[in-house]
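Apart from one protein chain that is not included, each protein chain of the complex appears where it belongs.
Chain nomenclature is as follows: A and B, assigned in order of appearance, with residue numbering initiated at 1 for each chain independently.
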Amino acid sequence: MIVLFTDFGAHDIYLAQVKAVLVQQAPRGTSIQDLLHTAPSFNARAGAHLLAALQAWFPAGSVFMAVVDPGVGGARDAIVLEADEKTYVGPDNGLLSVVAARAGRAHTWRILWRAQDQSASFHGRDVFAPIAASIAAGNLAKERLEHTPALSVRFGADDLAEIIYVDHYGNALTGLRAGRVPLTAKVEVAGRRLDYARVFSEASSGSAFWYENSVRLVEIAVNGASAAQLMELRVGDSVAVVP
Amino acid sequence: MIVLFTDFGAHDIYLAQVKAVLVQQAPRGTSIQDLLHTAPSFNARAGAHLLAALQAWFPAGSVFMAVVDPGVGGARDAIVLEADEKTYVGPDNGLLSVVAARAGRAHTWRILWRAQDQSASFHGRDVFAPIAASIAAGNLAKERLEHTPALSVRFGADDLAEIIYVDHYGNALTGLRAGRVPLTAKVEVAGRRLDYARVFSEASSGSAFWYENSVRLVEIAVNGASAAQLMELRVGDSVAVVP
Partner (left out) sequence: MIVLFTDFGAHDIYLAQVKAVLVQQAPRGTSIQDLLHTAPSFNARAGAHLLAALQAWFPAGSVFMAVVDPGVGGARDAIVLEADEKTYVGPDNGLLSVVAARAGRAHTWRILWRAQDQSASFHGRDVFAPIAASIAAGNLAKERLEHTPALSVRFGADDLAEIIYVDHYGNALTGLRAGRVPLTAKVEVAGRRLDYARVFSEASSGSAFWYENSVRLVEIAVNGASAAQLMELRVGDSVAVVP
C-alpha cells in the first residue's frame, strides 16, 4: 500500500500526475491511498505530528509519500526513512522527524538520484513518486541512496501542545497523545478550560469538551457545532493541560 | 463493489483509514467507490432520500457503507440491510430506512460484533468497514448479527417534499421522484412557481426551472447560474407541487 500525505490539494491538477507515475512504476494492483492532501503548506511541524499519529492505522509494509515542501528546488535534501516496518519518502524539513524519533528502530538515507529533466517545483511527481514506487516494487537501486546517520531537521519525539489540524467538522486535533493526559485533567485553549467527555453524545449540546479521538490524540470539540468556528481555533494555537 | 456514502468529508483524514481496512479485508481487487462524503451531517432524513435515489445506479451485489452518525458511541444500533440484491451497512438512525421501505424484498439485522479496542467515535473505521469487507468477501460470521424484524427509525417509502441536497453547480435536488410529477405541474420553492424544462439548454438563460435530473428526482436549477445562490435554497427547505 502506498499512502499519500501532501499539501497538493485534494482537487487540483497535481495528484493524478503523481498517481500516473505510481500506477506505471509500482507493482500492478498496488493500492494507493489518499491520506491527506490538505496538510498545512507552511507548517512542517504540525504535519509531522499529524503524520506520526495517523501512520499507526496503516499496515506494516506501507510506503508513505509525505510531501509538504515549500523549499522544493532549493537546498533541502530528499530522504527515505525506514521506521518500524514502514517506509517514508519526503523532504528533509522535519516532516518525517517525529515518526523517526518515536520509532523503535529507524534508518535514514539521502536520495542521491535525480530524474532526467526533472522539474524544479514538482519533486512529488519527479522524485518522490518514482522512489516510492521502487520501494513498493522492492527494486530501489542502492546507488540511488546514501545512508545518513540522522535527519537534518528534527522536531523530536515529544508531544506538541498546539493545534495541529482542524477537520471538516471543525474539530481541532492537538499534538498531545491522549494516553498521557489523565481524564480528570482540563485542557486549556483560547482562554477556556475544557472538561473531558468520552464521546460527542455524552457532552451537552453546544458545549465544548476534549476527548480522546479515534487516532488517540487529545481533540477539542463541540457537540453539534464547529469548535474551530465557535472558539476561533487554528493550526498553531497553543493548548495546555491543567491537572 | 463497495460504495461509500458518508459525511466524513472528501478531503479529510478519515477516508483513508476506512479504505485501509477495506483494502486489507475485502477480496483483492474489490472496487471501492466514493459516492458522497459531504452528506449533511445532521439530517439523516435528507441523506436517506438521497441514498435511495442514488443506489439505483450501482450494480446488483454492491455493498454500501452509509454513515451519517452524530449518535456514534451512544445507544443507536448498527445494522445490515439486504434490499433487492444490494447490501447496506450503517447506523440505525433512519439513514437506510427509505431504501428498506421501497425495496421489493428487504431483510435487516443488528450488528452484535464489537471490535477489540474499537474507538468511541469512529465506527466507520472500526465497525462498519470490517463488516462491509466481510460481506464483500462473503464470509460474515452469522454470530456477528442478529435478525431484527424492523429498523428502529423509519422514515417510510413516501417522497419527501424538501430540498435534500445542493450540488456544486448550485442545483437543488428534492426528495420528489420525477416520474410522479406531471410535466405540466409547477414546483413551488422559496415563494416562486417554476415551470418544467427538459434540459438546461432549453431554459432561457438566467431563469429558474425544474427538471427530471439524471437520478430521476425533481431538481431546481437555473440555466448558467447557481439556483441555490439566486434563491437562497438550502437542504431542508420545503417544496410543493402545484398542478
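In this text, a residue touches a chain if its C-beta (ideal position, glycine included) is under 8 Å from a C-beta of that chain, and two chains touch if they have at least 3 such contacts.
What you see is a predicted model, and the numbers here were worked out from it, not measured in a lab.
From the set A:11, A:192 or A:234, the residue in touch with the chain omitted from the display is A:11, counting the whole complex. When the whole complex is considered, the residue among A:20, A:56, A:112 or A:157 that touches the unshown chain is A:20. Between the chain not shown and the residues A:27, A:71, A:206 or A:236, the one that touches is A:71.
When the missing chain is restored to the complex, the residue among B:18, B:36 or B:95 that touches it is B:36. Contact with the chain that does not appear here is found for just one residue of B:14, B:88, B:109 or B:165, B:165.
Interface with the hidden chain, as seen from chain B, comprises residues 1, 3, 10-11, 29, 31, 33-38, 50, 54, 57-59, 165, 167-169, 198-202, 211-215, 224. Taking the complete complex into account, residues 9-17, 19-20, 23-24, 28-29, 41-42, 70-74, 119-122, 125-126 of chain A touch the chain not shown.
What we mean here is this: only the chains that are shown with their structure count from here on.
Annotation: 31 Å between the Cα-based centres of chain A and chain B.
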